[in-house]
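Quick one: this structure, given as structure tokens, is what I'll be asking you about.
In this view, the complex is presented without one of its protein chains, the others remaining in place.
For chain A:
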Amino acid sequence: MTLLDVRDLAVRYDTPHGVSQALDGASLTVAAGELVAVVGESGSGKSTLGMAALGLLPASAQRLTGDLLVDGESVFGLDPPRLRRLRRTRLGLVLQDAAGSLDPTRRVGRQLAEHLDRPGRADVLSRLEQVRLPDVERVARSYPHQLSGGMAQRVAIAIALARSPGLLVADEPTAALDTEIKHDVLRLLADSCRERGTALLVLTHDLTGIAAYCTRLVVMYGGRVVETGPPDDVLERPRHPYTRGLLHAVPGQETVGGTLRSIAGSPPVLTGPSAGCAFAPRCEFRVDRCDARRPEPSADAARVLCHRDGELDAVVTLDEVPEVSR
């Protein structure tokens, strides 16, 4: 069953500093219980997508086209009480700033308790145990500033999952954590969501780090979804040139003696709808039609957003990248 349905969503921010097009026709569906990772650089529109799913776009954001549906209902059409109800019963959020996500003036046990159906001590402690926290008695009594970043994020996850939402949006949940803790927290997120049947939407820039914990990868670029699929497919047979570039830019993937390549150029800052393919200026395989026409997603499940999808496999494979190193 489709839980989240993003249909050709375009969102623009109008700020005193200028206009920026964060989403430029993004489409994505998430089924109940699916664990989805949205991968993209800053500015790719993934955070805007995540916030839009919770109806949390700031006042400066303007929806130009498209829609975003949760449980078949547009979050843009809900009045405030119904939007609150949707958030309370069906949605959850975890942010990068774990310590800042908790109210600094109140003990974390109390903060967790007020979101439980039976807000007793035993329930608080068992929820803290569920997120694999040690010494739960002490943690429950602690103030947020007394916890490490990883512990605070576990508490934040426990609170976000308190009512077993249908969808949990996690925006860079581990970007501020130490490397060793990162994987523990990602595994916890994935396991907790799987146990509850909660769909997970992780927004991250760490393509390979997240792959082990999700059932589907979604690659975003320039405010659009450019490729999606099971992690193995995307990692082993990337079809969009941007995805290929990302994989080459990952440390540890290069062969001994090879060079770590980065994608030349920088991500686009769109001020309006892109005329052609947003990646074209940085693409090694660009042809004339890339600039002229907006690419449409491929007909298959991967929904690759590339004019040359299908042609490229004949040109190069991943192991056999072009000589030109830019």
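The working rule: a contact is a pair of C-beta atoms (placed from the backbone, for glycine too) under 8 Å apart; a residue touches a chain by one contact, two chains touch by 3 or more; residues count from 1.
Assume contacts and distances are computed from a predicted model.
> Which of "Cytochrome c oxidase subunit 2", "ABC transporter permease", "L-lactate dehydrogenase complex protein LldF" or "Hydrogenase" is the UniProt protein name of the chain not shown?
In UniProt, the chain that is not shown appears as "ABC transporter permease".
> Which is it among A:Arg12, A:Arg87 or A:Arg244 that touches the chain not included here?
Among A:Arg12, A:Arg87 or A:Arg244, only A:Arg87 touches the chain that is not shown.
> With respect to the chain omitted from the figure, which of A:Pro16, A:Gly72, A:Pro104 or A:Pro134 is a touching residue?
A:Pro104
> Among A:Asp8, A:Glu114 or A:Asp135, which one is in touch with the chain left out?
Within the whole complex, the residue contacting the unshown chain is A:Glu114.
> If you put the missing chain back, which residues of chain A would it touch?
54, 56, 59, 83-89, 91-93, 95, 97, 99-106, 114-115, 143, 145-146, 156, 159-160
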